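Missing here is one protein chain; the remaining ones are kept as they sit in the complex.
Per-chain numbering from 1; labels A and B assigned in written order.
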Amino acid sequence: MARKPLQFQLNGRHQAVFTDDGQNLLDLLRRGVGDLTPKYGCGQGTCGTCTVLIDGEPHLSCLTLAETVDGRQITTTAGLAEGAELHPLQTAFMDNFAAQCGYCTPGMLLAAKALLDRNPSPTREEVVEAISGNICRCTGYEPIINAILDAAGRRNQRRYG
Amino acid sequence: MALHRGRGFAAINYPIGMNLGGDPSQALVHSNPGGKFMVALSSIDLGQGMKSVTRQIAAETLGVPVEDVYVDTADSDTGPHCMGSFASRGTHRVGNAVIEAAREARAVMLEAAAEELEVDPGDLVTDGQGNIHVKGAPSRTITTAEACAAAQFRQGRTVSGRGIFLIPLSEVDPETGEQTPVSCFAHAAMIVEVEVDDETGEVAVLEMNSAYELGRALNPKLVEQQLVGGAWMGMSHAAWETTEPYYPDRDHGPIDFNSYLMPGPGDIAPHSIAVLERPAPDGPYGGKGPGEMCANPVLPAVANAVFNAVGVRIDELPITPEKVLRGIRANGGARPQGRP
Partner (left out) sequence: MIEFRKEYFADERDDNLNEIGKPTQRQDALGHVTGRSPYFDDHLFEGLLHIRCVRSPHDHARIRRIDTSAAERMPGVVRIVLGKDVPNNLNTLLSLLDFGIDDEPLISDKKVSYKGEPVAAVIAESERAARDAVAQVRVDWEVLPAVLDVEEAIKPGAPVVNDVYPGNRFVYHGKYDHQKLRFGDVEAAFRQADRIIEGRYQMSPIEQAPTETCGAIAAPETNDRYVVYTSTQALFFSLDTTSKLLRVPSNRLHLIGGTVGGGFGGKVDSLHEPMAVLGTMLTGRPCKYIFDRHEEMQVGAPRGAERWYLKDGVMNDGRIIARKFTGYFDSGAYTRLSSYAIIKAVGHLPGPYTIPNVYADVYCVFTNRTPATAMRGFGITGVDFAIECHMDKIAHELGMDPIELRILNAYRDGDMKAHRRLAKNTALIECCHVAAEKAGWPLSQAARQASSLRDGGGARAEIPHTVTDQHGRVEGYTAGSYAQKKRPSGPAGQARGPQSPASHPSRDSIAVPSSFDRAPQPMSRPAPSAPPASAAVAPPPPPAAQRPAEQHAPEQRRVTRFSSISGLRRR
């Protein structure tokens, strides 16, 4: 199989790696780069646990050919916190007990981040739509929706308060 | 063509734990010289909060703040035997094992403190803040850290404890089924309100009101997590999920989340929960285990609500629009039963 060189930004840091023909981005991030925060849930693009942001937009990394991210900016949950300071979404997920097994949490956080980055004050319906591609089997979604609304409120407070 | 509302009720009880060949779990507790404790288990945290609830149980029993305890789950080299995380057994069985282990470790810590303070260990109490006092003389005090350091560096004691909780085997009589299935039961009652579309057969759950009795709520937030998520799963079982939609026919089995249906975040219904706490006599601090029973009342309550709404009994899960519509047609139309 042909190997191709590939360069991209991962959480603000430059990465130069080789990718195998047909390798998906999830596999590249996990096994090629060693960022284990995106999770494998289905490999079919139906569960959202592998969600990452490419240039700020949520993508299913299991359905994304690795070679297509050349020159682009990728954000994973590993890049959410600023140093030791958690992202408001992370704090809100903790405070709202929005994680049980935690396996869907990285994907949920990124879907939520993409929403809040483009819409800092979403309605409940907009939150629901933003995470509707992410499956959670534990929480019944209610605490996750509440956490995202809570995070939006906190961020706005911090920004304008 | 119209939308019909209906209410359905169900009540259940739930046996806590399994009983087959006996049902043991074990725990080991030890402190470092700084008086910080580690609980070693081979039990599994699959999201229900095993690490967290046993941490609180250990801290309560040791008499130290919860921050002074960490729980390590599931390393077969260091964690003693546990049957596993199933049958709502975790909190009850593992929690009791942790209490026993923590009691033993606490006793050593108090002996060490007693030797330092030159008093009888029976005269000592912990304040839960990291201090050990002489009863009635709060000025005669030593920190748990000092006691653990003294134990390990001056007195040569291991501040450690072993615990096992075993529900002994209950035989089952082949002729009558006589047995001791479990040691305690949790309870629930639920009222579900639905709206049924008599044109499409679709069932929307509008509201759930429930009361769950689950022994002492050891951590109310963990209880809430189980009840909210579990009731969602019950709603999903009632009206959405199956691996074989035309059971016993094997065809049309879903192979992904596009065809295996579950309610999404836009499908959830408001759920108002009341928790009742009747402590289990043999539970850890009276805890039972809410993890499984939370889903059970929802399934029949939804089915009963559908009957109340349109007069159709769906006795085969899941309650799909197809089944509801066939039922309505067989009846010659919707037959609302009147609001109870």
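What to note about this one:
The definition used in the following text is that a residue touches a chain if its C-beta (ideal position, glycine included) is under 8 Å from a C-beta of that chain, and two chains touch if they have at least 3 such contacts.
It should be emphasised that the depicted structure is a prediction, and the values quoted were computed from it without experimental measurement.
Considering the full assembly, B:286 is the residue among B:286, B:321 or B:336 that touches the omitted chain. Looking at B:182, B:235 or B:312, the residue that reaches the missing chain in the full complex is B:182.
Take chain A: the residues that touch the chain left off the picture are 22, 31, 34, 36-44, 46-47, 49, 76-78, 80-81, 86, 89-91, 93-94, 97, 99-106, 109, 135-138.
One rule holds for everything that comes next: only the chains that are shown with their structure count from here on.
Centre-to-centre, using mean CA coordinates, chain A is 30 Å away from chain B. Residues of chain A that touch chain B in their complex: 42, 44, 46-47, 97, 100-103, 125, 127-129, 131-132, 135, 137-145. Within the complex formed with chain A, the chain B residues making contact are 46-49, 221-222, 224-225, 228-233, 256-258, 262, 264-266, 268, 271.
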